[in-house]
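Dumping the structure here so I can ask a few things about it.
Note that one protein chain of the assembly has been removed; the remaining protein chains are unaltered in position.
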Amino acid sequence: MSGDAVEDLLYQGFQGRLLEESLRRMPPSRRPRAATSIDVRAIVIARAMRQTVDGRGDLCCPGPMSPGPALAFGATPLEFLRHVTRKGTSPASARAGGTSWTDLRRGLIGWDGARGTMTQVLAGAALAFAQRGQDRAALVFERRSAIETGAWHEGMNFAAAQRAPVIVVLAPPPRRGRRDRAEIEGVARGYGVGLLWFGGEPLIDVFESVAGARRRAVAGEGPSLIALAPRTDVDLQASLDAFTEWALAEGDRTGGDLESIERAAAAGVDHALGRIGKEPDPDPEEALAAVRTDTPSIRPWTRMKSPRPDGLAGTAPSGASGVH
Amino acid sequence: MSGDAVEDLLYQGFQGRLLEESLRRMPPSRRPRAATSIDVRAIVIARAMRQTVDGRGDLCCPGPMSPGPALAFGATPLEFLRHVTRKGTSPASARAGGTSWTDLRRGLIGWDGARGTMTQVLAGAALAFAQRGQDRAALVFERRSAIETGAWHEGMNFAAAQRAPVIVVLAPPPRRGRRDRAEIEGVARGYGVGLLWFGGEPLIDVFESVAGARRRAVAGEGPSLIALAPRTDVDLQASLDAFTEWALAEGDRTGGDLESIERAAAAGVDHALGRIGKEPDPDPEEALAAVRTDTPSIRPWTRMKSPRPDGLAGTAPSGASGVH
Amino acid sequence: MSTDLPAQVTRTREGRPATVLEAIAEALWEEMERDERVFLLGEDIGAYGGAFKVTRGFIDRFGPARVIDTPISEGGFTGAAAGAAHMGLRPVVEMQFMDFISPAYDVLTNYIATSLYRGAGPLPLVVRGPVGGGNRGGPFHSQNVEMAFFHTPGLKIVYPSTPRDAKGLLKSAIRDDNPVIFEEHKGLYRAPYCRELLPRDDYAIPLGKARTALEGEDLTIVTYGLMVHRSLEAAAELAKDRIRAEVIDLRTLLPLDEDAIVASLQKTGKLLVVHEDTRTGGIAGEIAMRVNERAFEWLDGPILRVTAIDAPVPFSGELEDYFLPSVADVVTAGRYLFRY
Partner (left out) sequence: MSTDLPAQVTRTREGRPATVLEAIAEALWEEMERDERVFLLGEDIGAYGGAFKVTRGFIDRFGPARVIDTPISEGGFTGAAAGAAHMGLRPVVEMQFMDFISPAYDVLTNYIATSLYRGAGPLPLVVRGPVGGGNRGGPFHSQNVEMAFFHTPGLKIVYPSTPRDAKGLLKSAIRDDNPVIFEEHKGLYRAPYCRELLPRDDYAIPLGKARTALEGEDLTIVTYGLMVHRSLEAAAELAKDRIRAEVIDLRTLLPLDEDAIVASLQKTGKLLVVHEDTRTGGIAGEIAMRVNERAFEWLDGPILRVTAIDAPVPFSGELEDYFLPSVADVVTAGRYLFRY
């Protein structure tokens, strides 16, 4: 693990933690509906992939686990807040928002719809990487429940059959009464894909394992499945703390370095929280036009052309911009 | 295995073989599009289920393996031919025909559409049996390719989660380039269901294993998956011959008994082949009405009510029953 | 006694007005009491009581065999419901949001809708769940799904607008021998303006029959669901200009009650269709065709429509309000048509 990666992970881990806290404090009306809990393991997994910001790096679907992996792929706290609070400065956030946050140049692709779909989509993206012989891989975070959907099986099976360089994470918890480990192991065996099972091991080990899975995937050895065992919030916090300690012990960082990283992370989150309220709302005509690439501008329902042969409408009701 | 069952199996085995031959000889225009090859193991599996003919027995979807299991569930050769040649004496045969042949009172339910669907449907039927505490189970023949569909996984998962008394057969061959045994074993393990793997073992063993799986299913021990390994036509013929020899050796049957069974079976097939050509074609008005249980009779496209206020149509063109 | 019951099924027993959500819960409860063949399937409908709590407490009364928590696999459990229906049960499937009916599109249109036709007999099955926008749910939790199924012979589609209709129509849907898609607008679930004292008797409202929500002479507004209320508001606005709109609440979309539409049009000569669903390929088109076929010469003006914009449902409130048809839109179109 490079020094850069350690530095990034500390910064993103702190920011993730702060963002999560700030979301919990938001009034219910503004609080995003999408799940936003941060599992720091997800940041680590995302960071273990190779990323570049020119649309030629890895592709990551943070799924309902955002914002963690999004931060690891270079998103700022302000961008994150824009999306979960549906602000208009990014048209996509106002239109689909939350976890549908997508920025392909940065390697982020979001989704807040049916479970399982994104495993199909990322399998196909990975196929494109392999076809071009690129050193790129795809990473998708699904909730554990995705395994219940046929969509997920079709995606996983396709990925396995094509040996597409994709890494599929199943995040906890399993739903009430579901079989757990045996089911995932059976599936991995059935599709002939590698399986990594992460519980409470040190984050550095998680990082190295994922980096290895990525290397194998890009080398054509096929996809990997990662299962995250459920952990309590306290455990997750503890694992970030342990990582911090490790960074202190292993590297040449001082307590002062760490404090400075934490301050910088906090400043970014504070800035974002201050700014987000002042962001403009979206403009409907512009925001709703992008349904097809060649869509003519939106024509609202009552603004049809006159149905009269002479091209004249009935007397337009006063005050109504309506029919014309 | 009871004497009755042996007798039935011999009779149905002979009829199946003859029907298959007669279908191969049909001119292409009349030959049914649906697969009709007979794997005698399928007859044995179906016969190993408990069947009664009052709508209270087991339920079987013969799938694209019919006619074998249909014969085991009490269908006659004539009925079979009606369905595959789309004759109108059974409205369903003319409307959907082939392997969509359904007769719920007899415990037959057919389908010629998407792979995987019938595993869902039979899982639900089995659930109904279990809810009522009935001594009934469901049996579905899918082609091996069904395992590739999400629909099949959702059905199998549902059956496993509900411990529904259903037995799911995956019939060969696996498609080009597909993983085979490992995939099915992984799936069985993942869903926690029993797996039976049938290759060339004696039919009597197949029978007893299926009977056992049925007992366990009805006792609430959950579904079973049966995989049929591919066999050549020659092997399948040989296994029927071996069964015939076994019946001769084990029971108190004589060569004369066997000849008489074979003659009776052949007479049924001959009769059916003679009759089928004379069967009437379906009546459209009647056959197409059954789209909803309370559907008004079909109103063809040009026979709408007059769009004129006075209730009079334009001059009806001569010879056209059309608009009125 | 009724103190043991979940609160949402006791309004009528207690002589209190019910919301649409309570009316639906009462219909489910009473049908499960009346007919042991009726059972429920869906995601988290048991212990959790469902995403909107329609079935809260049902599992305690009816047990896990009749209130089945399913895996997240809408196709799979809808297919399983069909199998149970073949065997004589009467499943009621809940989609957590009706948007998630899409993975069941194949089994609904190809297997379930064709069952009777293919000779597999009646297939009594209800798929119900929340639809509609205005709740800032974004593109995957706000859809109307009627047009995904309207073109499929063999299905029925019901979409109530009041508590009384919701209960009576859901009972009819459960008792019907055909597969029925039952849409519940989540904006009506708990709407304070949409509470009603329901009949104490076991009433059912026939499928396929529209209802005149308001009588009028000048203009027919054909609509359904939440838009019935928007249209009634618009009609009140139009009445100030002495434009008397008749509002027809379709209640059932498939089969379409074309007799009711034609009869009203023959009185008013003008037809405006209002639907919350998006414009192109919406139900207004079929209504226009039926009227052309049966009552063209009665038209004193074009058939017009007020609908949502052709786009996925937006997430932001500003956009969603712009996207959805409003009372003002209906008033504008109504005035225009009246003066035509």
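By written order: A, B and C. Residues from 1 in each chain.
Just so we're on the same page, a residue touches a chain if its C-beta (ideal position, glycine included) is under 8 Å from a C-beta of that chain, and two chains touch if they have at least 3 such contacts.
All figures in this text were calculated on a predicted structure; none of them were measured in a lab.
> Which visible chains touch the chain that is not shown?
When the entire complex is considered, the left-out chain reaches A, B, C.
> Looking at the full complex, which residue from A:G113, A:P173, A:G194 or A:G212 touches the chain that isn't shown here?
Here the residue in touch with the unshown chain is A:G113.
> Decide which residue listed in B:G13, B:G98 or B:G186 touches the omitted chain of the complex.
Final answer for the missing-chain contact: B:G98.
> Touching the hidden chain in the complete assembly: which of A:A128, A:A182 or A:A264 does that?
Going through A:A128, A:A182 or A:A264 one by one, A:A128 is the residue touching the chain not shown.
> Residues of chain B in contact with the chain that isn't shown?
33, 86-88, 93-98, 100, 112-115, 145-146, 148-151, 175-178, 281-282, 284, 287-288, 291, 298, 300-302, 304, 307-308, 313-317, 320, 322-323
> Using the touch rule from the top, list residues of chain A that touch the missing partner.
On the chain A side, contact with the omitted chain comes from 59, 90-93, 95-96, 100-104, 109-111, 113-114, 117, 120-129, 131, 138, 150-151, 153-155, 157-159, 161-162, 290-294, 304-305, 307-309.
> Please output the residues of chain C touching the missing chain, sorted low to high.
75, 99, 102-103, 105-106, 109-110, 113-114, 117-118, 139-140, 147-148, 150-154, 254, 256, 277-278, 280-289, 292-293, 296, 299, 301-305, 310-312
Everything below uses one rule, namely that only the chains that are shown with their structure count from here on.
> Would you mind pulling out the distance in Å between where the CA atoms of chain A average out and where those of chain B do?
Here chain A and chain B have centroids separated by 46 Å.
> If you average the CA atoms of chain B and of chain C, how far apart do the two points sit, in angstrom?
Each chain reduced to its C-alpha mean, chain B and chain C end up 37 Å apart.
> Can you list every residue of chain C that touches 2 or more other chains, as numbers and ranges?
As it turns out, chain C has residues touching two or more other chains at 71, 73, 75-76.
> Tell me, which residues of chain A touch at least two other chains?
Each of 148-151, 177-178 in chain A touches at least two other chains.
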